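Removed from the display is one protein chain of the complex; every other protein chain stays in position.
Moving on to chain A:
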Amino acid sequence: MVQARELSAPRRRAARTGAGRRYVPRWRVLAVFLLPALLLYSVFIVYPLVSALDYSFFEWRGIRQVGFAGFDNYRDLLGIYPYDEQLWRAFAHNALFFAGTMLIQTTVGLLFALLLFRYGRGKRFLQGAFTTPYLVDPLVVGYLWSLLLNPMFGPVNALLEAVGLDSWALPWLGDTRTALPIVVLVNAWQWVGFPMLLFSAALAGIPAEYHEAARVDGASAWQAFRRVTLPLLTPAIGVVSVLTFIGNFNAFGLVYAMSGSTGSPAGSTDVLGLLFYRVAFVEGGVEAIGRSSALAVLMFVFIFGVSMLATSYFRRRERKLV
């Protein structure tokens, strides 16, 4: 007690906070720890995002604000040619892109996870092989497949002709009907390892007694899968859906590499990421800043909103299981 006065400042603080309670630092110490990250994050991430919201409510002439615009930029995007057409088309393509990728990726990923679950030798190699494309830059994947699918010198059509399917050797990326499905397939090729790994981990976490119990009760393999395994995979399916949704609606590099910034041929692969880039930096004209910012805000509200709804939906499904 008497010695308390002789303790140095940090010791007094330590004594005051005592065991079990967290240390109360001095402001100067706190500033050294926190300020660098706070500064970097606020200037380069938070400030631009807040500015995008702010910019979207002003009328612009080049880089000059000429007055408050209210929701005019938003109205222009939804109602003025060519944006009205391009926005909905890009949105529809993103929706198809997401639906197609999910359908292929989830079913194939789940099938491979189930087949590999009790697979013996070679399991690790197969898992590695399926996940390898996921390590490659989406931009590289896009360029690689645009070469492979080339109608003149591409190995894909050469292979199809070699096995006698000459009529299948189409200009895959040059035809407005096949271009988007091909982009979806290439995207699924790249990402299929991700749901497979997540499902494998989830399967490994299901207690063996559950399957045992289902078998004892006389359930067929399909019934056991449908009633026991699948419901227990709900959390993994939720994670895959939400992350795939966010990834697909932000897609840029893959589509840019396969079909340029206009989503060729004839805009048949145009997506929101490309449209945003074009409005902001290529063909936006004097109103580029306001309109591209409005588009950014719309994309954010949609992506964030749907992700939140989906997350809470899957949480509720999970709770029902317990």
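In this section, a contact is a pair of C-beta atoms (placed from the backbone, for glycine too) under 8 Å apart; a residue touches a chain by one contact, two chains touch by 3 or more; residues count from 1.
The working rule: contacts and distances are computed from a predicted model.
A.B. asks: Can you match the unshown chain of the complex to its UniProt protein name from these: "Cytochrome c oxidase subunit 1", "Cobalamin-dependent protein", "Peptide/nickel transport system substrate-binding protein" or "Carbohydrate ABC transporter permease"?
C.D. replies: Result for the unshown chain: "Carbohydrate ABC transporter permease".
A.B. asks: Any idea which of A:43, A:286 or A:309 touches the chain not displayed?
C.D. replies: With A:43, A:286 or A:309 as choices, the missing chain is touched by A:43.
A.B. asks: Which parts of chain A are in contact with the chain that was left out?
C.D. replies: Residues of chain A in touch with the missing chain: 8, 10-11, 13-14, 17, 19-25, 29-30, 32-34, 36-38, 40-41, 43-49, 51-52, 55, 63, 112, 115-116, 119, 122, 125-126, 129-130, 132-133, 135-140, 143-145, 147-148, 152-155, 157-159, 162, 189, 192-193, 246, 250, 252-253, 256-257, 273, 276-277, 280-281, 288-289, 292-293, 296-297, 299-300, 303-304, 307.
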